[in-house]
Structure formats: C-alpha cells, structure tokens
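Every protein chain but one is kept in place in this view of the complex.
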Amino acid sequence: MLLYFLDLFGTVVFAISGVWVACRKDMDLFGALVLAFVTAVGGGTIRDVLLAATPVFWIKDTLYLMVILATVMVAIMGRKWHERSKWIMQVSDALGLAVFVVIGVTKSLSYGMEPMVAIMMGVLTGCGGGAIRDLLAGEIPMVLRKEIYASAAMVGGAVLVFIEPLIQNIDVTSVIAATVVLVLRLLALYKDLSLPCLSLPK
Amino acid sequence: MLLYFLDLFGTVVFAISGVWVACRKDMDLFGALVLAFVTAVGGGTIRDVLLAATPVFWIKDTLYLMVILATVMVAIMGRKWHERSKWIMQVSDALGLAVFVVIGVTKSLSYGMEPMVAIMMGVLTGCGGGAIRDLLAGEIPMVLRKEIYASAAMVGGAVLVFIEPLIQNIDVTSVIAATVVLVLRLLALYKDLSLPCLSLPK
Partner (left out) sequence: MLLYFLDLFGTVVFAISGVWVACRKDMDLFGALVLAFVTAVGGGTIRDVLLAATPVFWIKDTLYLMVILATVMVAIMGRKWHERSKWIMQVSDALGLAVFVVIGVTKSLSYGMEPMVAIMMGVLTGCGGGAIRDLLAGEIPMVLRKEIYASAAMVGGAVLVFIEPLIQNIDVTSVIAATVVLVLRLLALYKDLSLPCLSLPK
C-alpha cells in the first residue's frame, strides 16, 4: 500500500521532469504529454515486455495514466516556478528512483528471475524512462554520461537481491535497499560526485 | 475489407515518407528499406507488443512486408518527382493517419482495453512509426514539436471511443472518427495551424 503510493509519487516526479525537458526543447502540449509519459512509465514498460508480463502495468491499472495526465496539466501551468523548485525536485527524483528500483527488482524476483537479471530490471525501471526521454529530446541519455545515478540504482538493487535470502522479509529488505539508493544519490548530488569518464587515448 | 485496403494504402504512404527521409539523409538502399519499414509498421508493432498481441501483425500477414518492399523500389526510382507530389502526399498522409488511428483504437477495444488506453494506442499506431523514423534519422520527432498531427489523432480516437457505446456499430463510428482526424489534419495543413510551443521562462 505504501509502496503503491510511493510508486505514484515517483510517477508524478518523473512526469514533471519529462514536462520540463519538453518545455526546454520548445515542444508543444503533445510533446509534453509524450515525454512525461515515457519518463514515468518507459522503464517499467520495457521491463514488463522483456519479462513477458504483458499487457504492461499501466494498461492493467489506468490510474498511472490519469496521474500522468493531471501532472502534465499542473506542471505546464506551474512551469514558471521550475527554477525555484529545483532542489525539492532533485530530492523527490532521488526518492522516485529508489522506489522504482525496488519495484523493478521485487517484481522481477516474483517472476522467478535470477539475481543478476533482477538487478538489471531494477536499474532499467529506475533509469530507462529518463533515457528514452533524453533520446526523444535529441540528447545522449544523461544517465550514460555522468553523475552517480544508475550506479546508485545498481548498488541498491544488488543490496536487495543479496540480503533478501538472509532476512526473508521483502518489506524490510525493500526499505533497506531503497534507503541505500536514496542516500547514495543524495550524497552524490550534495558532494557533486560522479564516476570518472572513460576515454580513448589518441 | 475496405479498412484492410485503406490500411495497405496507409502503409504505402508511410513507407514512401520513410524513403524520402532516407534520401534526404543520404542513406543507402538498406537505410531506405529500414526507414520505410519502421514508418509504416513501427507504431502498430509497439502497440501489438504492449497489448501482448504477439507475434505482431506483419509477422502474421506478410502482405505488409511485400507491399513495403515494392513501395521502396518504386519510391526510389521515382524520387525525382518528390517535390511535385508534395501536395498529394500530404493529403494521402492525412488519410493514412486517420486509418491507422481507427485501426489502433478498434484493435485495442477488441482486446478489452479501457477507453483511455485505446485512445493512446490509436495515437501510437498513427504517430509512432514517424517518430521512430525521425529518431533513426537523427532528428527530434516532428510530432513532438509542432503541427496539429498527434492532436488530430487524439481527438479522433476520443471521438471513436466515446460515440461507440452510443451508436454500437463499429463501422459507422470508424468512419466518423476517421473523418474527424482527416478533416482536422487537412484543416491544420491548409490553415497552417499548430499548438503553441511551451517554453521555460529564463
């Protein structure tokens, strides 16, 4: 129940980030709708298709679509405050990431996936939507280039998968894993940490 | 039967638009094949995958592939007429859009989808292929940025979904919905209408 609420919270936050990218790229209302939608449910959609969990989750439960629709309207009307809400959006985004990763991993485990696949699906659920958003906006996905974002998701997913057999309580392990993602991501934001860029010698 | 014929007509028109983008980007024959293919069947393919209607439609009925193949050959040979046929292509494209939207919505309804999902699937069927074409050509999808294209699809899809329970004759409602899409799209072309761009205050 709490997880479902947090899931919808993450959906709202991710949808807002989609709207802002659409605005930054001078798209129209339809562009904002599409970018909000792919950011919010893109990762989970690919996950469900790969797991053969189709029809995908937002087809089975249309509350997601309605939440996204409402979010787009509110975000467009309030777009002049986007600079002022930057800090609160970053923290919310970190929380959304944590929730999405936990949902992706636990859903995959419940479909009988092996640990490595479950971790990947967690990362995909958390980061996939933002990557598609960036592609549609004509940019190389941010998540591939810098910042500790996907790596926080990966560590959190690994924690969940490895402590779950020890604790055997999915609620407790979920909270621990989500906390790991959240703390790592906030730490990275606060300390401005990122993984080193790889580069080829000339 | 008529719908099937119109569906193949839309396939031809969308494939031609893929070939032209490939030519504009100096791609080779294979690039033209791929762009024609994704423009013509890309939207419907994603729809079928999300609906769990796999194997997707063009695998079950290979006439689509053969039509696309033939279209690519003819379009490449006749590419010097592309400027002269601009007007007829725009009208054909509007008709193709209308047909694809109706097919997407009615197929989704026949799979028991809720109205909101069915409308989305109609828009996806009509606009998804062109968006993938633009991405593969290194462009931000046109449909996200301007012109009344997706919005015409959305209105037509909504009309279909809402009048269908009243009229209870899918043929009649299909014709009405397709007409709505076609008229809106042609009106937008003729009057040069577009949705306002969103933008962020600096």
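Each chain gets a letter, A and B, in the order it is written, and its residues are counted from 1.
Definition applied: contacts are C-beta pairs under 8 Å (C-beta built on N, C-alpha and C of every residue); 3 or more make two chains touch, one makes a residue touch a chain.
Everything numeric here is computed off the predicted structure, so don't read it as measured data.
From the options A:68, A:97 or A:120, the residue with contact to the chain not on display is A:120. In the complete assembly, the contact with the undisplayed chain comes from B:29, out of B:2, B:29, B:88 or B:193.
Looking at A:17, A:125, A:151 or A:174, the residue that reaches the missing chain in the full complex is A:151.
Of the residues in chain B, those that touch the hidden partner chain are 19-20, 22-32, 34-35, 45, 49, 54-56, 58-59, 62, 65-66, 76, 79-80, 82, 135-138.
Against the chain not shown here, chain A presents residues 49-52, 54, 111, 113-114, 116-117, 120, 131, 135, 139-141, 143-146, 150-151, 154, 194-201.
Operating definition for what follows: only the chains that are shown with their structure count from here on.
A rotation of 120 degrees, rounded to a multiple of 5, brings the CA atoms of chain A into register with those of chain B. One inter-chain figure worth recording: chain A and chain B are separated by 30 Å, centre to centre, where each centre is the mean of the chain's CA atoms.
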